[in-house]
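As you look at this complex, bear in mind that one protein chain is not there, while each of the others sits in place.
For clarity, chains are labelled A, B, C, D and E in written order, and residue numbers in each chain start from 1.
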Amino acid sequence: MELVMAIVIGVLTSCGVLLVLRAHTFAVVLGLTMLSYAVNLFIFASGGLTAGKGAVLGVTDIYADPLPQALVLTAIVIGFAMTAFLVILAIRARAELGNDHVDGHSGSRQQQESRF
Amino acid sequence: MNFINTLLPTPARSLLLFVVWLLLNNSVAPIHLIVAAVLAVLIPQLTAPFRDPQPPIRRWGLALRYIGRVLLDIVLANLQVIKLVLGPNKNLRPGFVLVPLAITEALPLTILAGTVSLTPGTVSAEILPYQLHENSAKPKFLLLHVLDLQNEAELIASIKQRYEQPLKEIFQC
Amino acid sequence: MQHAVIFPILVPLITGALLLLPPLQASVNKRRALGGLGLLLLLLSACYGLWQSAGGVQNFYLLGNWPAPFGIVLLQDKVSAIFVLLSTVLACCCWLYSLAGEDERGAYFQPLLQFLLMGIHGAFLTADLFNLFVFFEVLLISSYGLLLHGGGKGRTKAALHYVLLNLLGSALFLLALALLYAMLGSLNMQDMALRISSLAPQQVLIVKAAAGLLLLVFGLKAALLPLHFWLPAAYANASASVAAMFAVMTKVGVYCVMRVFGSLFGDNAAELAGFGRDLLWIAGLATMLLAAVGVVAAQHLKLLVAYLVLLSAGSLLATLALGHTGAVAAVLYYSLHSTLVAAALFLLADLIAAQRGTVQDRLVAGRPLQQAWPLGVLFVIAALAVVGMPPLSGFVAKIWLMQAATDLHSRIALWSVLLFCSLLVLIALTRAGSTLFWRVKAQAVTAQRADAVQFAAVFLLLLASPLLVLFGEPVMQFCVEAATQLQFLPNVRAVGGP
Amino acid sequence: MSTLLWIVVLPLLASIFVTAARQWQRSYLALAVAAFPALALLLLLPSAAAIFSGEVLRYQVQWLPLIGLNFSLHLDGLSFLFSLLILCIGLLVILYARYYLSAQDSMARFYAFLMLFMFAMLGVVLSGNLLQMWFFWELTSISSFLLISFWSQQGDARKGARMALTVTAAGGLALLAGIVLLGQITGSYELSVVLTQTEQLQQHAAYPVVLALVLLGAFTKSAQFPFHFWLPNAMAAPTPVSAYLHSATMVKAGIFLLARLYPLLSGTELWFLAVTLAGLTTLLVGAYFALFQHDLKGLLAYSTISHLGLITLLLGLDTDLAAVAAIFHVINHAIFKASLFMAAGIIDHETGSRDMRKINGLWKYMPVTATLAMVASASMAGVPLLNGFLSKEMFFTQTLHQGVLGSLSWLIPLLATVAAIFAVAYSARFIHDVFFNGEPIGLSKTPHEPPRYMRVPMEILVALCVLVGVFPQWFIGDLLSQAAVAVLGSAAPEYSLALWHGLNIPLLMSVLALAGGIVLYINRKHLFVFQAGFAEQPAIYRFENVLQRFVQRCRSLTAAIDNGRYQRFAGLMLVLVLWLCGAPLLELASLQGNRPALPLDMLVLAGAAILCIAAIATVLTIRQRLLSLVMISVVGLMVSLAFVRFSAPDLALTQLSVEVVTVVLLMLALYFLPHKSVKQSSPGHLVRDLALATGVGVVIGSLAFAMLTQQTDTISDYFLQNAKTGGGGTNVVNVILVDFRGFDTLGEITVLGIAALGIFKMLTGIPRFMSGADGEGRRWALDSHPLLLAVVSQALLPLALLVSVYIFFRGHNMPGGGFVAGLITAVAMILQYVAQGVDWVKPRLKVEYSTLISLGILCATITGLASWLFERPFLTSWFDYFDLPLVGTVELASAMAFDLGVYLTVVGSTLLILANLGKVTTRYRPVHKEQS
Amino acid sequence: MTWLEWIIALLVIAGTLFVLLGSVALIKLPDFYTRLHGPTKATTLGLGSLVLASMVFFNFIEQQLNLQQLLIALFLFISAPVTAYMLIKAGLHQKLAPTAGTQQQELMKQRDKLAKGE
Partner (left out) sequence: MLNQIVLIAMIGIGIALLLNLWALLRGPSVPDRLLALDTMYINSIALLLCYGIYAASSLHFEAALLIAMLGFVSTVAVCKFMLRGDIIE
């Protein structure tokens, strides 16, 4: 099971990274969302995997590590706030700069200068 | 009576909330009863502005019967759908049907459209004309998509008779 | 007054929240008054904190009354007290400056400034790594809002890059946190430091990866090469008092390197002791060089100052990499000096730009300044301070940084880079100054005269520089004590333990 | 000895005073300013007795002992001599400047800068601490910058000043490095200590470095070759400045430094060679180029360079007497050069030109000035009976007695003679070309004698030239000997100051120089033609060009690195991740740790497969944005299910509700963004990104695996044990959120609130930019608020609120809590917006969202503050159980109030964001014809 | 297995089959409009029987009062028709082609006129 989890995290990270490196804000937003999935799973995984019944007292006698769960919750909320901000910022950039390129200029110029 | 009207402007809604709260808590303990009652009063008050006026349910018995009939229809008709879905696609006779409407009030109409969609074989596609603004013409047609359309007239009649008529009576509209 | 430790976080939080209430939304004056009151209280509590910490005790504040290391703990020591006071003083001046009208050039300036302070102070005070992340986010999101204050294409573009990179950084921070929690089983920095010495070899390597990530994250905040990308554009485009306020933001990164790496990878961290110093050293020096080149290359004053901020960040981290108490003390002093002076320069750049018509702060001939004499004097003072020329604080800071290098190699590298950069900055600033003040092209036009509060803000910021020299002895002594205290890790498990 | 302090500080006070008194009448102002250095002089002179008897006066205050910088003054023979020069010539210059400056010039500003400079210069020469000396050293650079650029409207003045500052400050930085290194070697910066460490220093491996750095400082300041070029360009300064800075003070600071550190640094081969060669070259270069200057001040500037070279050369010679000669020449040069600069100033002032090709025959117009200038020139040329002759004689003598260059040492006297010939020639030119040589050409005014008092300073100086020249021992004997003692660090050697030392080689050299100089001057035409062949761009242009090129280089470098490309830096950051995380992983023997693995099940495998495929599909469909949004929703759903599967119901709830809000948000965003994007990445780019993405994925995945298989002892047990007893809740995750780590949550909701504020900020005044049709070019449908949706959403609202309340209250003991409850409420409200629009919702909603945020944050904070009433730290929780009749046991907990804060903030923030965004999209909706 | 368990098993299996059926319909049926029928009905019904199974399980086997699951069914029965309605509206708006044998396709075009009340 751990291996599957690790692979999922890896795949999500890869996809996220690939999207984060695109030139359009929308792709980058999705990439960051994907990365945050990966990160959340990663934090979650830091407590180890438990197939018990959560961290609710009295329901079970094997408890999952509650702390990483609490951390993930915080991370999810903060991630949401940040994503929301970024999305609106992307809109504003589109509106003000006339395109949705991450660097705020049109595609044709980008193609000539697309160097890493 | 007046007091009750201001306290519970929408009794059906309050009742629903009361029951749902108990369901949610799986309990009829006194504390939950109290809370359910409070919420059943409070929430409708709070959400009253967010509710367009709708005709009230006049005939509760009929309403319950209607629900039962719909549930039964869902189960029975689903069995027919099994055949259609599992059989070869060439046997399908899909089609669009325009059902002229007798009821025009929003809530009954919604229930009608919902019922049609839930019962297998038909899906409500459009309520025509659109209610774009307050002066729009009242709804006249329900456009349906039918999975296996054999007899259009029969289908229309059955919908009007099985669902539209009872709804008209329930809401007295 | 056991609660005084948390004042620097709560005062801006409450002020910021109150500023959002409808009565304050309606009136500019009420908003300003409340904002000012909040800052005043904050200043008092920062001073009190400094006074409290001067006693030499490390004050713990157990949030929720949970014993360490289980609950979140705030730690007030000399280092955090210094930085809290620094950012508060800075904020007061920026706030003062903004009163000339900048604060109303967009919504929510006052509350965002308060929340930014909350975030910064939280980062300075917390002893919990995850809590540090949370406060990072608080300060970042406030800074995003502030960066966009006033609107305009340049700001939007700069903010886009700033936000994107920082979001990546936050993700990395979380990865690092998770790894550290998984290996060390705790989030309290001091507790983690205790646990780090008893790691299995396999775990050490994983912690190393986490430490690398942390270094990246803090490097991003501190704008270390090649993670500095966001800084020049963001600072150069931000509106004046925001840019000035941002001068302390890179210091947050520096502070975290100091605090987190100092405690986690301190002397008792076995084979992880001193982790990252080599990297910081190289990257710090490279940052300095790049920044100095940027300073020379800058075609307008705000960008120039932005690169100056970068330069100071590089100097701080390179010096920090030397790793001994003396270096840390020098870093503390240099932080005080560079933050305030850079902030003053940002504000000055704005004042100058406002009086030069369409050319703004671009370094080309323009129309004469309306108030050339007072602005010129302030500019000269700020320039002297930033170049590190006597009689202002820059030279003391520079000498101290130089003295921090004691072995041959670090001397050669640090001194040559530091002095070379000083020279480049000098060249750039004399060019800039002579262009802005002396190369006059068009006829004088009556321009907006700078507001008295604006002058006051710049003056107050610059006043710090001579004061840091005149009263250098106690300040420096305090820095040394703070650095020494930083080296000495309190046993957090003994605090309110079960 | 606080008089020392006053001597230094008085000019600074003058500077401050004059700034305050800038409205005063010019003469009064000058007088008042002069009073300060005059007073300082009065304070200095009484110490002469002590100094001449060999005492050293000190004054020390602790200042910044941590870096070794103390305020420390040190008055010995050398500093006495220099202080005297600085104060006396300073006084003369103040007087002179009173008449020199025109009515347009701000006298106050001039005097302020001049006094500042005097302060700095006195500080340098009186410093008893090396760091403090550097402090004043740099101050001289700065104040001289201000003085040179006094006429800042002239481009030459600005450039000249910048050049002078750049060169001298660069030297200053080197000097600083030298001093710090010196301090670190000798363990102190105090002169009194440092000067005793000669042996220790000279045997230290870093001695050559120290020497090089210090010499760099000294040579740049004293305009030694090859750093001499700034001095001629500093002539753009007002002439009183030149008379002061470029004759007697600033340029002598370098010489002073060499003299000051003479006991410490000299005596080694390296010193002799470096200093001698620099001095000799400078001597020759200066003398040679002086002849070709047409600008009066240019001639004097090169002459100054040459004389500075001469003094440096003397300090480099390996005889004690050479050092004495050097000091002697410092005095003499100061006197005659200051007077010559003043002469040049008068000529400039009265003729309006400094071009020797234009000004001729002034003897007729200003005979007194001409006489004075001629005497001073003669002194410069080394004519007997004048002071210049004496020191030059000593110089010649010493060139004959040294062995610095080994077998080539004979070159030095030879070249010295050559330089002397040139010196005579340019002095002759100064006299002949200006005061004789026909009539003036094209002058703007008719020259005449200057105002009476403008000539006084010159008269005094020229008188000194003669007096010293005739009665050297009487006038400066003691001064010189005590200065020499200070330089040599021991008793001065035997020497005699006399006009006549008999017929000897030096005298022969003098005669040769005088005769040769006259001959050379007479035949100068040939030399001028020869020199014209090498016509070069003036130094100032070359310097500016170099600087300009350098700036351009910097620009292209900066542009190449900080190219404004997000992708590059994001990529770099990820490469760093790969490196920093990958490197330790490579060392890892095995990823597998000690924790027992969970058994695999098919369902999880299926879920993982769906998740991965959906993630990849998101990437593949990224250019059809709506589609990739749909794909990523699947990922989100699967992540939530994973949380359920692995015992994290709270996470699942949160993830699910956040997911919906995010989707709604992204939909709103899509309205503004293009629905499809053009391909922008080249294949190479893509391959590289793919490789990077794979690499990072593998590294993070491996780390995850390594982490998952490691068993660690964590602090979590404490939470499990204390959640119920200490936190009053059975849902440990929730208790952590609202209690153990409630502070995190407070920060988290603050983040959410701030994000909403920031978003509101961004949305106000956003320019219009939106599409009138979808990606395929279809116009939008008519039905803005479908009936069915409207009715159902109205019906769902109370139900959703009820569920919110339920989730809210159970959160403490079961999965749920304020955050999820808040999102459910928010989503239900959003559904109202979606179904019926802003215009419908807005009037029905009485509360401002920002107020909700504020109340939420305040509610949580005040809950935390309440614990202060019970003398507990912030956020200390409280809970209790109450037995109520009929109702049963009820738990009340402060955590609920805290959670209420969370709830309010979440609702407020989410709605503030979405409702405002919705408003914006509608405002810019193009109106369809059919609809109107 | 007790008879109660048999009932649960039966309900679970029926539910699963309907769920599967809905998903198979999604794959198999020829056009968007016909595919829509599968999930909106079969799946809803399948879910209904699973809810029932769950309720029986918790109330009678686990012996705890548990009627919450009803709410899931309630929500579903309220929302499924709206989802279907919105989806088909979107499909019609995008003029997705119905399968060849579809009767009265002209109604799709008439819709625009009827919508405006003409």
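FYI, a contact is a pair of C-beta atoms (placed from the backbone, for glycine too) under 8 Å apart; a residue touches a chain by one contact, two chains touch by 3 or more.
Remember, predicted model here, so these are calculated numbers, not experimental data.
**Student:** Given the contact definition stated above, which residue among D:Ile518, D:Val630 or D:Leu690 touches the chain not shown here?
**Tutor:** Among D:Ile518, D:Val630 or D:Leu690, only D:Val630 touches the chain that is not shown.
**Student:** Among D:Leu57, D:Ile335 or D:Leu914, which residue is in touch with the absent chain?
**Tutor:** D:Leu914
**Student:** From the listed residues D:Leu277, D:Val660, D:Leu845 or D:Val887, report the one that touches the chain absent from this view.
**Tutor:** The one listed residue touching the chain not shown is D:Val660.
**Student:** By the contact definition given up top, give the residues of chain E that touch the hidden chain.
**Tutor:** Residues of chain E in touch with the missing chain: 1, 5, 8-9, 12-13, 15-17, 19-20, 22-24, 26-27, 32, 35-36, 38-39, 43-44, 46-47, 50-51, 53-54, 57-58, 62, 64, 66, 68-69, 71-72, 75-76, 79-80, 82-83, 86-87, 89-91, 93-94, 96.
**Student:** Suppose we count only contacts with the excluded chain; which residues of chain D make the list?
**Tutor:** Where chain D meets the chain not shown: residues 602-603, 606-607, 609-610, 613-614, 617, 626-627, 629-631, 633-634, 637, 640-641, 644-645, 649, 652-653, 656-657, 659-660, 663-664, 667-668, 670-671, 770-771, 773-774, 780-781, 783-785, 789, 796, 800, 803, 807, 814-816, 820, 824, 827, 830-831, 833-835, 837-838, 914-915, 917-919, 921-922, 925.
Here is the rule we go by: only the chains that are shown with their structure count from here on.
**Student:** Taking the touch definition from the top, what connected groups remain once chain D is excluded?
**Tutor:** When chain D drops out of the picture, the chain contacts leave these groups behind: A, C | B, E.
**Student:** Can you name the chain whose C-alpha mean lies closest to the mean of all the C-alpha atoms?
**Tutor:** Of the chains present, the most centrally placed is C.
**Student:** Suppose chain centres are the mean of their C-alpha atoms. Which chain sits farthest from chain E?
**Tutor:** The most distant chain relative to chain E turns out to be D.
**Student:** Using CA atom averages as chain centres, what separation in Å is found between chain B and chain E?
**Tutor:** The answer is 15 Å.
**Student:** If you average the CA atoms of chain A and of chain B, how many Å lie between those two points?
**Tutor:** 40
**Student:** Counting only residues that touch at least two other chains, what does the list for chain D look like?
**Tutor:** Each of 564, 566, 568, 570, 574, 700, 707, 714-716, 719, 740-741, 744, 748, 751, 754-755, 758, 762, 782-783, 786, 788, 792, 799 in chain D touches at least two other chains.
**Student:** Indicate the residues of chain E shared as contacts by at least two other chains.
**Tutor:** Correct list: 78, 81-82, 85, 89, 115-116.
**Student:** Residue numbers of chain D touching chain B in their complex, please.
**Tutor:** Listed in rising order, the residues of chain D that touch chain B are 782-788, 790-792, 794, 797-799, 801-803, 805-806, 832, 841, 844-845, 884, 886-888, 890, 931.
**Student:** Any idea which chain D residues touch chain C in the complex?
**Tutor:** 62-69, 131, 134-136, 138-139, 141-142, 145, 149, 152-153, 158, 161-162, 165-166, 169-170, 173-174, 176-177, 180-181, 183-184, 547, 550-551, 554-555, 557-559, 561-562, 564, 566, 568-570, 572-574, 576-577, 579-581, 583-585, 587-590, 593, 700, 703, 706-707, 710, 712-716, 718-719, 722, 726, 739-744, 746-748, 750-751, 753-755, 757-758, 760-762, 764-765, 848, 850-851, 853-855, 857-858, 861, 865, 867-868, 872-877
**Student:** Using the touch definition from the top, list the residues of chain C that touch chain D in their complex.
**Tutor:** Per the stated touch rule, the residues are 2-3, 6, 10, 13-14, 16-22, 25, 61-66, 69-72, 106-108, 111-112, 115, 118, 122, 130-131, 134-135, 137-138, 141-142, 144-145, 148-149, 151, 160-161, 164-165, 168-169, 172, 175, 178-179, 181-187, 191, 202-203, 205-206, 208-209, 212-213, 215-216, 220, 226-230, 232-233, 290, 293-294, 296-299, 384, 389-391, 395-396, 398-400, 402-403, 406, 411, 415, 419, 422-423, 426-427, 430-431, 434, 437-440, 469, 472-473, 476-477, 480, 498.
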